[in-house]
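Let me begin by handing over the structure; questions about it come next.
Complex shown without one protein chain; remaining protein chains in place.
Labels run A, B, C, D and E following the written order; every chain starts at residue 1.
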Amino acid sequence: MADQVSRFGAVDLDELPDDLRERIGAIAEKSGFVPNVFLALGHRPAELRAFADYHDALMERDSGLSKAERELVVVATSGANHCTYCVVAHGAILRIRAKDPHLADHVATNPWSAELTERQRAIVDLALALAVDPGVFSADDLEAARDAGLSEEEIWDVGAITALFAMSNRLAHLMALRPNDEFYLMGRVPRG
Amino acid sequence: MADQVSRFGAVDLDELPDDLRERIGAIAEKSGFVPNVFLALGHRPAELRAFADYHDALMERDSGLSKAERELVVVATSGANHCTYCVVAHGAILRIRAKDPHLADHVATNPWSAELTERQRAIVDLALALAVDPGVFSADDLEAARDAGLSEEEIWDVGAITALFAMSNRLAHLMALRPNDEFYLMGRVPRG
Amino acid sequence: MADQVSRFGAVDLDELPDDLRERIGAIAEKSGFVPNVFLALGHRPAELRAFADYHDALMERDSGLSKAERELVVVATSGANHCTYCVVAHGAILRIRAKDPHLADHVATNPWSAELTERQRAIVDLALALAVDPGVFSADDLEAARDAGLSEEEIWDVGAITALFAMSNRLAHLMALRPNDEFYLMGRVPRG
Amino acid sequence: MADQVSRFGAVDLDELPDDLRERIGAIAEKSGFVPNVFLALGHRPAELRAFADYHDALMERDSGLSKAERELVVVATSGANHCTYCVVAHGAILRIRAKDPHLADHVATNPWSAELTERQRAIVDLALALAVDPGVFSADDLEAARDAGLSEEEIWDVGAITALFAMSNRLAHLMALRPNDEFYLMGRVPRG
Amino acid sequence: MADQVSRFGAVDLDELPDDLRERIGAIAEKSGFVPNVFLALGHRPAELRAFADYHDALMERDSGLSKAERELVVVATSGANHCTYCVVAHGAILRIRAKDPHLADHVATNPWSAELTERQRAIVDLALALAVDPGVFSADDLEAARDAGLSEEEIWDVGAITALFAMSNRLAHLMALRPNDEFYLMGRVPRG
Partner (left out) sequence: MADQVSRFGAVDLDELPDDLRERIGAIAEKSGFVPNVFLALGHRPAELRAFADYHDALMERDSGLSKAERELVVVATSGANHCTYCVVAHGAILRIRAKDPHLADHVATNPWSAELTERQRAIVDLALALAVDPGVFSADDLEAARDAGLSEEEIWDVGAITALFAMSNRLAHLMALRPNDEFYLMGRVPRG
């Protein structure tokens, strides 16, 4: 079982509808491999399309949080949710975006006490408040984020990314989604 | 504050891009009102579009779980997540879809021990396992669902809807989203 | 099983000892029906008598908290305890006492973040502190209540009602007590 | 503060209404002291009367569970609720009723893994299931108790005593109720 | 099973290697009995030796926390960990060291709300923060201890003793280690 991509199987890139094949193909060309999440969601193209749209709307957005900060939210909440695929895959992207080979391991292992800048800490605290026990999320959590200087747009980004990966993490748990081997070393070794 | 739709404001229907205005307008025409979630997400059209697409892909799907069963998953997990908007709004839809004026109150108040048919119980148990503490979700949870007769497609539906509303619930908590007044009575009073 | 009142059966009104039959009969006359809890506890008249005495001593008391505030404590803690009978039955009474058709649904679904007046929030916070994890209840919880203007008598009321329904909720869970159908609509529809 | 009986004060025996003064007086005569709980609840005679009635209806009942088993339920759930007054006072009574100087310390410190007879374990497991997280209490908990040979009457006793002390423990936490010094040694030293 | 010292058996004092036999023998001579933990760990002499060394390095240290304060940390964290052996054995030592027959019962039953001096409360709060949910331990916990006047050496003592008994408690749970009968009464009865 350890060798399979997902409990629910995975499609090949060329089994996807045209738009998705092109879109995922472009990612594969850039990364050198097709991240398993796309092949594993491929048996439900409408869901994969909405997932990719939601992901891009939040993770590729130009204003507000930086790209590295967006990945910080993902790794922190995926760590709190014990989601192996997201920790390994987005840990890799965080290492690259933040140009820091150790940050992802710290944040994924212990998002509550990892040493961060004040702004990073405010981002992670807000994300954790919403990720872990959303029933007690309150105006106080927003106030703390504002006190640390986050704008309303940035607060939305943190909250919406946290929400998106609450979904993403659960899909990965449902599938027991296997991370691609390529992710483990990405961003760990200085480029020559 | 109690009168506002969302902590982050809400757009008017005619502020939305054309495709969304038509799409949400059609819902409003059918329901007699615009559910607040659409106006509250309207300040981020790309996110609203992906949200609506994901929602429709899962909640309007023809095969697999029945429409009432899909709402059962939503109400059970939203109850476990203490999400007032989703409990009130989808509780209304569940009452209508299941033609049962009491089921939603039972499932939302206590999804763990509400009295259900064996199939409904299996659906709710699987949903709760993934919703509440996803880190310990395991093959045993899937096995229990299969033992109760759920197909792989149905299991996917339960898991994916649970995941979608893990996101949805958190967006509603982020916004302190207010349910429309219309939802509270829907499906409670027998139609003449 | 869904049609039974309690896992331990229920008596008829005229099976009760005289004092209880008259007392419960008076309630039935006023409400138009006999709340199931009385019939379900009827197999142990001494316990039912003490239960009714305790209930009346706290819920019918004239000074201190208002009647609506007393029901607020009940609905908030019963929501936190996921007690369907108490949420449905006392939700109905809260709607009537507070003349608010939506308050009970908000407080029962999420007592931690429901929007309330400052005084209501102080009452609910004190109640939740004692209801959910009493081992860490401390002088700080009392201090917060005093800071919000609650008197010692009012604080006692909140605490004692919370304690009474810690019992009540557990009796209802033990019995899987079914709410009477009449409760679901009470206070939801404006009277003509 | 450590010397006071309760955060809300305590009455003297002769400040109580006649019926309560006689009733508590009889307990004092038998025990050699007035247990603090009665003086601390004395400022609300109607509540104290209902409390004493409920207590006697369950703890002095002749059929069903033995007296020692009733105290076992109290000590186990009070231990789980971290209630110092109830652990110290009812620990003393359990030592005497069970004629065992160590049982109470074991059950109060760790009700989950204390070594007990099979019947005692079934009683304690049922009590803990209802005491700690009542929202997930289910028919399975009752089934386990029946499998261990408990009758319906005995199951009711366990559940109702657990419920009563869910209340009692919370009242003691509210008051920071101080145990009488006499309780600490009762039943620990063999009588000459 | 209730009569055995440990699930993994226990050695006799004279089965131990010379150094341990002398060392444990000296304790036995002083106490009048051999605490069961030493006989139960005796099947692994190297581990017993390291355990005794670690214990003495922290519990017999002359500077920093007083001996009674060291036992306070042990009883508080062992209570939070529901460890019967450590609560009974170190409860006895705490009674003697603090010359207080009731303190140990209060701290073991409810370390969170036991009434303590301000310094004792700071010690216990720091210990609980590290004992119960170490993943969220943070610089704020240290700051609170410093604000209450604890020195860096004293903070280390609290933390290191808490850590040692996180181990000790788990060894006792693994073995279901039985406390010696002698511990239960030690320090409870005033010496003539």
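Remarks
We take it that a contact is a pair of C-beta atoms (placed from the backbone, for glycine too) under 8 Å apart; a residue touches a chain by one contact, two chains touch by 3 or more.
None of the values given here were measured: they were computed from a predicted structure.
Judged over the whole assembly, touch between the missing chain and the shown ones holds for A, B, D, E. Shown as candidates are E:Pro35, E:Pro111 or E:Gly159; the residue that touches the absent chain is E:Gly159. Interface note for the absent chain: among A:Leu20, A:Ala108 or A:Ala122, the touching residue is A:Ala108. Subunit D residues in contact with the hidden partner, per the touch definition given at the top, are 110, 112-113.
Residues of subunit E that touch the chain left out of view are 7-8, 44, 46-47, 49-51, 53-54, 57-58, 81-83, 130-131, 134-135, 137, 139, 142, 152, 156, 159-160, 162-164, 166-171, 173-174, 176. Interface residues of subunit A with the unshown chain, by the touch rule above, are 1-2, 79, 82-84, 87-88, 101-102, 105-106, 108-110, 112-115, 173, 176, 179, 181, 184-185, 188-189.
In this section, only the chains that are shown with their structure count from here on.
Because subunit B and subunit C share one sequence, their contact can be compared position by position; here over half of the interface residue numbers appear on both sides. A repeat of the D-E interface exists among B-C, A-B or B-D. It is B-C, with more than half of its contact pairs matching by residue number. For this pair, subunit A with subunit C, the centres built from the Cα atoms lie 44 Å apart. The geometric centre of subunit C is 23 Å away from that of subunit D, both derived from CA atoms. The distance from the centre of subunit A to the centre of subunit D, with each centre set as the mean of the Cα atoms, comes to 51 Å. Looking at subunit B, residues 82-83, 110, 112-113, 173, 176 sit in touch with two or more other chains. If each chain is drawn as a node and touching chains are joined, the picture fits none of the line, ring, star or complete shapes.
Taken together, the chains touch in the following pairs: A-B, A-C, A-E, B-C, B-D, C-D, C-E, D-E.
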